[in-house]
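Pasting in a structure now, in structure tokens, and then I'll have a few things to ask.
With one protein chain removed, the remaining protein chains of the complex are shown where they sit.
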Amino acid sequence: MKLRKGKERSQGPLFISGPVILIVLGLVLYPLLMLFLFSLGINLHDPNITGAYYLQALSDIKTMVALKNTLYVAGGVTAAAILLGGGLAWLVARTDIPYKRLIEIIVFLTFTIPSYILAVAWIQLLGRNGFINRLLYEKWQFIAEPLDIYSLEGIILVMALHSFPLVFMALVSALKMNDKTLEMAARLAGAGRIKALFTVTLPLMLPNILSVGLLIFQQTMACFGVAAVIGLPTSNYVLTTRIYSAMSRLDLPSAASTSMILLLCSGVVFCLYNYSLRSKRYINISSQSRKAEPVSLGSWKMPVLISVFLLLSVTTIIPLGSVVATSFLKSWGLSLRFENMTINNYLTIFSGQTIAFRAFFNSITFAFIAATVTAIMGTIISYLSTRTTIKGRKHLEFVATWPVTVPGTVLAVAAVLAWINAPLRIYGTPWILIITYIVACLPFGVRNINGLLQGMDPLLEDAARVSGASWLRTFKDITLPLIAPGIKAGWITAFLLVLREIPISILLYSAGAETIGVLLYSMRSDTGGLETVSAVAVILIVLIVAGNVLIGKFGKPRKEATNDPS
Amino acid sequence: MKKKVISIISIVLVCVFLFSGCGGPATTGVQGKKEEVQAYAGKEGRITAYISGPDQMLKDIEEGFEETHGDVLDVLAMGCGPLAQKVNAEAEAGNVQADVIWGAEPIVYIELQSKGILQQYVSPEAAALKKEYAVGDGFYTLCNARYGVIVYNRERIADSEVPVSWQQLAGENWKDRLVIADAGQSAMALALVAGLVQMEECGWPYLQALKDNGVMLTQQNNQAIEKVAAGEVDAAIVPHDGVLRLIKKDKKAGIDSKLAIAWPKEGALSVQRPIAIIANESRPEVNTKLCREFVDFVISPAGQKIAAKYGFISVRNDQSLPAGVPKDVKGVSIDWNNAVEEAGELRNEFDKIMTSK
Partner (left out) sequence: MIQAEIANLSKKYGKEIVINDLGLKINKGEILAVVGPSGCGKTTLLQIIAGLTGAEKGSVVLAGRTLLSVERNISVLPEKRKIAMVFQNYALWPHYNVWQNISYALRVRGVEKSKCEKIVKETMEMVRLEGKQKRYPHELSGGEQQRVALARALVIRPDLLLFDESLSNLDAKMKEKMQREIKKIQQELRLTIVHVTHDQHEAMGMADRIAVMNKGRIEQVGAVEEVYKYPVTQFVAGFIGTANFISESLDDLTESKLWRRAVRAAENKNKNEFRNKENLLSVRPEDVIIKSGKGEIIGTVAKATYRGNAIDYEIIAGKRVLYVQTDTRNLYELGAEVSIDIVRAVTIKDN
């Protein structure tokens, strides 16, 4: 089932590659290049090229410690998220576990909680006098020392819980498309259920796992919010907190050069990813796809189901419940008693004094545009990268997925540098927000679709060409329906990311173009208090769920024809 | 693999050369910057202000100013950190979009002044400023003050235990009960640290003592307040105005706030919020006039009253203190020029102490 090495394909889509390459170079590479120039000290005030900022950053023991912490956290989060998300995805896609839809919805909900809120919820649970610590340590004396959330492991915990839905979404769609006959063949050949999983399913899923793992790794390296909330209290610095520190002392070149270190790490990881896939190209979407013969859990069904829901209650239900509860509190820190409850927080948000209505409207509009552009570009880039022999196609994919390693704040500054001066002046208009959102989301679009395309048998497309379909017709009739789950996952991911995005929003918004991120930030930094912020988050979550239900309802007939074996 | 690496490197190099080529004219542009007419981003008869502060205060200010001037002001609200970062990034790109900036700390303004992007303006209202606030040569004007104080959780600290001095927090009974914002992450936190270090009674040994007492760090001051409210820690060193606003909000919701302020006897650390006009040669005359009038308005009694409603201390000698601030409050001024000179040292030392085991 291995792809023929170096198989050269008949190429139709070359005509679209030009514009896409230009767009990627313009939107992604150009701002990053401006940042790179700043890291070399090339700017208006001191236009001499210097490596001083790099020397300074690299020779600073603080940077090295932060780099070490960053890699440790990123590795830990990636491993944990893949275990958690992948395990759940397998259970949902391949076994006869009941309540699949409910599990999917709960996992999806996890992703809608803004990371800052999730971190605060976890501090309530695992902080010094958090609920779990009081239970395990003080009451039951189950553990010798109180658990300390303010540690690198704490960052890993919260971030893994925040990113595992990404793994779940990517792998469920891939597992559903996976060639199940192979797994069955292995079973028939005498391999046990578990052995079949490890010897057939897992290796087959490797491109998808690596693809989403790479994404999580890169994204974790760039994450600031959780690292700041959990890491700072006990002075555990990662690179992003160092970058933010440089930003706050208005030392842009240092921030830029430290960001470049992040980008370099990201590049190395990307090369490793490509290298590891080089010799292992498997096909898991083929004619035999979607043979719906779920693995029977047998007598394990109930125990597995119970542990899944226990797990989900820890990852999602409890934090989510705490967000909802907080949103009804009269004041942050009050105990959860009825007399402390109010709906005033919601009323305040829409009291007419705030920008709330406009912010929600703007964010949804921007998210819609950004997600759609992301999905289209992600499809084209993935297609070019996996289905053509155009020179530099892997570089294109790399550049397009690079921004995932850049912290939002830095991305925003790069956008300022790139788009403020004529003739490229779009700074000060809503377009700069949309463009930067697209740049930030593109990696998620590319990664989601790339894994599926890589696992799709190119013979399916060849068969259509030979049957007389033009390249475009083939793409429309065969390729698109088969990678639709990936495109959908990419779109939803991008949409959610934009809705809850904060750092890019607050640096790039202009009067009239306020977003939910701006609202969240201003609520947080002045009178609102955490209870109002939570209320905004709850509204956001409700909107997303409603939207998802609507999409599910209207998108159903189509979905029936393209996937979903159950 | 090797080929790929080489091609990536070569792409980067080509780009660098291309852009350093482009950098050439820009270089000459710097020396000739005074002659070069910078494009003006705004419209004639309309100015843009970047302001940090409570949303509602900004609305009141905008309404107050436009009452006499008509619809001429666009306010972009943002936090102190983003305000400084945004202006700085725009300045690095050589094109600051704002006409007026108001908020953040003097340290930021001294930094921006050194970059040459602030325009000198001495407001006629400056005559009414208290002596300690009439500093600088008009590149920026101090227009409100915030006091660095101790906020504590009333449910966790008995009245008898309420700290009356900074020194008390270094005592053994305060172990693992304190939080402050990280001076490396927030300019306001850096200002507070500078104030504590400059204070005779405190200095670096004080911060070391806090560290030994297991002080926790947060990224921003409001997060420190959140931790106190949640009962995770018992007290924090933060600016007073945010706390006052939260207490006011609780009062409005009909509950007894958990938060209270302790005013240290050595004096509260006075951190001012400056206002400044951005230098721009090509700004139309009528806009420059509007900028100046806006600065005048913010320092005027009317503007000061609005800010006082949100807990900010007036810089004028003819205004009363906001509700919730004791009449006999003692403010300690911070030597900003020294703080800026020592900023690097301050951050390093802070970092060293806090990351020590």
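In this document, chain identifiers A and B correspond to the written order of the chains, with residue numbering beginning at 1 in each.
To be clear about the criterion, a contact is a pair of C-beta atoms (placed from the backbone, for glycine too) under 8 Å apart; a residue touches a chain by one contact, two chains touch by 3 or more.
Given the structure is predicted, the values throughout are model-derived calculations rather than measurements.
Taking every chain of the complex into account, the chain not shown here touches A.
The residue touching the chain not shown here, chosen from A:Lys100, A:Arg425 or A:Arg465, is A:Arg465. Checked against the full complex, the candidates A:Asp457, A:Glu501, A:Glu514 or A:Glu531 give a single residue touching the omitted chain, namely A:Asp457. Of the candidate positions A:Leu32, A:Leu482, A:Ile504 or A:Val518, contact with the hidden chain is made by A:Leu482.
Contacts to the hidden chain, counted on subunit A, fall at residues 4-10, 181, 285-292, 457, 459-460, 462-470, 473, 477-478, 481-482, 561-562.
Everything that follows uses one rule, which is that only the chains that are shown with their structure count from here on.
For subunit B in complex with subunit A, the residues that touch the partner chain are 1, 4-5, 7-8, 11-12, 15-16, 19-20, 23, 26-27, 29-30, 33, 39, 41, 48, 53-56, 59, 74-79, 81-82, 84-86, 88-90, 92-95, 97, 108, 111-112, 115, 153, 176, 179, 182, 184-187, 190, 216-220, 222-223, 226, 229-232, 242, 245-246, 248-250, 253-255, 257-258, 310, 343, 347, 351, 354-355.
Listing the residues of subunit A that touch subunit B in their complex gives 29, 33, 36-38, 40, 42-45, 47, 49, 62, 120, 123-124, 127-129, 150, 228-229, 232-235, 237, 241, 244-245, 247-250, 252, 267, 271, 275, 330-334, 340, 342, 344, 353-355, 392, 394-395, 409, 412-413, 416-417, 420-422, 427-428, 506-507, 509-511, 518, 521-522, 524-527, 529-530.
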